[in-house]
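Sending over a structure as structure tokens; questions will come in a sec.
The complex appears here without one of its protein chains, the remainder shown in place.
Coming up: subunit A.
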Amino acid sequence: MAKMNMLQAVNSALISAMTKNEKVMVFGEDVGHFGGVFRATSNLQEKFGKNRCFNTPLTEQGIIGFANGLAAQGSVPVAEIQFADYIFPAFDQIVNETAKWRYRSGGQFSCGSLTIRTPYGGGIAGGLYHSQSPEAFFAHIPGMKVVIPRNPYQAKGLLLSAIQDDNPVLFMEPKRLYRASVGEVPEDDYIIPLGKAEVLKQGSDISLLAWGAQMEVLEKAAQMAEEQGISCEIIDLRSILPWDRDTVATSVQKTGRLLISHEAPLTGGFASEIAASIQEKCFLHLESPITRVCGLDTPYPLAHEKEYMPDHLKIFEAIKRCVHF
């Protein structure tokens, strides 16, 4: 075990994957000698050479197109998109190519070995284009997996899982926690399964669900609620697609209430999918409407960032409304 922040945990996962398998290649904008604008790829080029860790020209559609070809060839690409806000130029390559490659070829070819890493989320004064949480766009793409860790331990275990997984994975890293979140991380390899949620705390009055950087906000709100005698069950979804409906449904069947929170805008956000599914599965158990505490349906603002964010106070108020419905 070693104390690591999330960047060090990501770096440790990449080093371990590249050491174990010479087909693993890491590339993107500024990831080479410089080690990435957040330093997640520090020292990789020195350790593994310029052929396996390299800078690409500044073209997101090119990075993912290139990665698709590399994956189809049999290599194991780990491509970086500098900010999730800039993944949209590669949207066509991801939606129409990466995700459909295996299906359209009848399983003859696939991009299963591809992992796309990208920093996401707000709270860093990033304004419109350094704050977005685009996971819901990608949750609508059959063939993709979407994964979001909440701390350094998760980051390493889930990233190693994503790299090994035989399906293309979008791995979204909460950049607000890159240096802020520090924890014990095993130096050896370990994996955390994809598609599995984690119940962090048992409770009986309400189920609280979030992912990534929003988990610590949720925990803070839960603590306030607990102080008022409300027993909260806290779940980290971890995988957006495919998501772990059974764990969430089991929890809601016990508590009778569900609150989902994410930074991304409300309309069309992934909370909508969860709410609809749980409403179908748990209709007779629900004692109050499923509540969503999300970002506003606006672009992500700079000056009003604090007001935009679904913070612990907004969640706390929503928990009380839900419980006292």
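Note that in this section a contact is a pair of C-beta atoms (placed from the backbone, for glycine too) under 8 Å apart; a residue touches a chain by one contact, two chains touch by 3 or more; residues count from 1.
The rule is simple: contacts and distances are computed from a predicted model.
Q: Determine which name in "2-oxoisovalerate dehydrogenase subunit alpha", "Na(+)/H(+) antiporter subunit B", "Quinol:cytochrome C oxidoreductase" or "Beta subunit of terminal oxygenase" the UniProt entry assigns to the undisplayed chain of the complex.
A: UniProt lists the chain left out of the view as "2-oxoisovalerate dehydrogenase subunit alpha".
Q: One chain is left out of this view; which of A:N21, A:Q61, A:S231 or A:Q279 touches it in the full complex?
A: A:Q61
Q: Touch as defined at the start, partner being the missing chain; which of A:Q154, A:N167 or A:S251 qualifies?
A: Of the candidates A:Q154, A:N167 or A:S251, A:N167 is in touch with the missing chain.
Q: Residue by residue, what part of subunit A touches the chain that was omitted?
A: On the side of subunit A, residues 23, 25, 51-52, 54, 56-57, 59, 61-62, 64-75, 77, 89, 92-93, 96-97, 100-110, 112, 142-143, 145, 166-167, 195, 242, 245-246 touch the unshown chain.
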